[in-house]
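To start, the structure under review is shown below, and the notes come after it.
Here the complex is missing one protein chain, while the rest keep their positions.
And now, chain A:
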Amino acid sequence: MSAAWAFHCLQLSPDADLRTIRRRYSELLKINRPEDNPQGFQQLRAAYEICLAFAREGAEQGDLPAARDSAAGPALQNEAEQHATERPAVALAAGLPDDSANAADAIDVVDAGTPAQDCDAAIEAHPPEPAPRPRTSPTFIEVDNLSEAELARAPAMRPAAAVVDELLHVDARADTDAVARWLVQCPEVLSLVTRDAVELELLHRMTGGARLSVRGLEVLGATFGWRQLGFERRLLQQGLAPAQLDTVLQGLGQARAEAEFTAHLAAGKALGNAGSWNFGAEGQLRDLQRLHAKRGETPRFAQALLPGRVDRAYRLIQLYTQRYGASSALQIFGREATAFWTSLHPENGINRRLYRLRLSQVSLIVLLLYLVLPLAYLFPSTLSGAQKLDALGQWSEAWLLRIWPIVLAVVTAHALLRYYGQNRERLGYLKQQALRALLPWLAPRRALPLQLGLAPLLIASGHFVGTALPFALGLMLSSLFGVAALSTALIGGIAVGALLSPHWPWPASNTFIPAMVCICLLIAWTVDWLSGTGAVRQQAKQDAQWQQPAR
């Protein structure tokens, strides 16, 4: 069903203007009446719509439609129209038996294949005869109980800017239905003539940063149809430039997101899973506010080094997305910041930024240990200054040559294993199994007796009474506050080292190495754990909190 067919069917040349097409259509319509000849009417209508679209486009572009390839099919104004007119064409082209049968039955349309001839036949068969139109006395009058004075009495239309000013003022009131009540009475919004201007002005204001309440936005959205299909097209028809449209839509989205955010904070309710936040719902809302306040800037890398920070930010973003949608979350947390926190969370795969973060975290912890351990060793001892210095030197040498390379190797291997995919699942499984076996023993309740049981070993090594014991006790205490696994491993490592070496703690002997390996493994794991990726912990929590949608 091409444009050529359509014009041929209406017996017009392809450069016919709108007026001619309509006149021709009205002539043919009087022969192919919809109630008498439904088939013929449908063909005529399809041809008419194609011709109209073609002529309108030609009028817009200012060139002759005839110059274009008419066989290529009509260039229609919108998809819907194309849909409407092209569908029957498909059915006809497919040659369905019902179609050909019906077409044959049709009075003025003989064969679907050569519809042009049908129209010719139809016109010749029934030449249109002019007949007088019926005359009736005019019975339609202007409404009688509403005088011209009513129009004059109607309040003079204010400029759109003033209306929007008032609207924003009304919305600022705490009253929830103020906007709804105001809208019903606002003559400028009521009038279909001025409401477009008001709407455009309002959208521009919102693009400029004007804020509305959620309820206000809802009411306005319902009034102006901001959530309806075709809203963008309507704005374009109202004379908005396409470039402006984007800004306006963004402004509308931003206003909606801000309104939701404000309402959420005011309600003081957590997004979900508030139990894991430091201070319940309040802590979560504070986190939300902090993230919102810094939405404009890319977060500094150092912020991510704080334990648990990445996980909390990422989970907040996720929860917010679940509740209010991705576009709202982007508006609230900022595009840059959202990308930053998301990329740093291992759930989304290893990337260079995450690797850098891991390395920095591990280095930081190892550095801390490097500083703390000698202090614990040196200060309570009775060594002379020179001996202390000597011991520190040996300690540093051991760090540089043995511990640090091992730490790096372990972290790198771990990252590479995850990065190169196929072992990721197996690794996760192994980790899960190990944790399942170990965790009960490393839990604070059991770690303390275990560590106390190791204490005699430390004492038996002879060097520890004045030096390592306070340090070990400190670790034991720390086990009470949650890092039980770390302290147990440290004490265990030291104890093993002490058993193997008579010169513990700082010998040149290689027996030192197994203890250090033990420590480093534990460090890597702890870093993982602190930054919230411990698969078991995470999974267990999620399972308990909400049902994941099946994928």
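By definition in this document, contacts are C-beta pairs under 8 Å (C-beta built on N, C-alpha and C of every residue); 3 or more make two chains touch, one makes a residue touch a chain; residues count from 1.
We take it that contacts and distances are computed from a predicted model.
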item: Choices "Molecular chaperone HscC", "Glycosyltransferase RgtA/B/C/D-like domain-containing protein", "NitT/TauT family transport system ATP-binding protein" or "Spermidine/putrescine ABC transporter permease" - which one is the UniProt name of the chain not shown; value: "Molecular chaperone HscC"
item: Residue among A:Pro159, A:Gly225 or A:Gly308 touching the omitted chain; value: A:Gly225
item: Of A:Ser2, A:Ser191, A:Ser343 or A:Gln432, the one touching the omitted chain in the full complex; value: A:Ser191
item: Hidden partner chain, residues of chain A it touches; value: 22-23, 25-27, 29-30, 33-35, 38, 41-42, 45, 80, 83-84, 87-88, 90-91, 94, 96-98, 129-146, 148, 150-151, 154, 184, 187, 190-194, 225, 230, 234, 237, 551
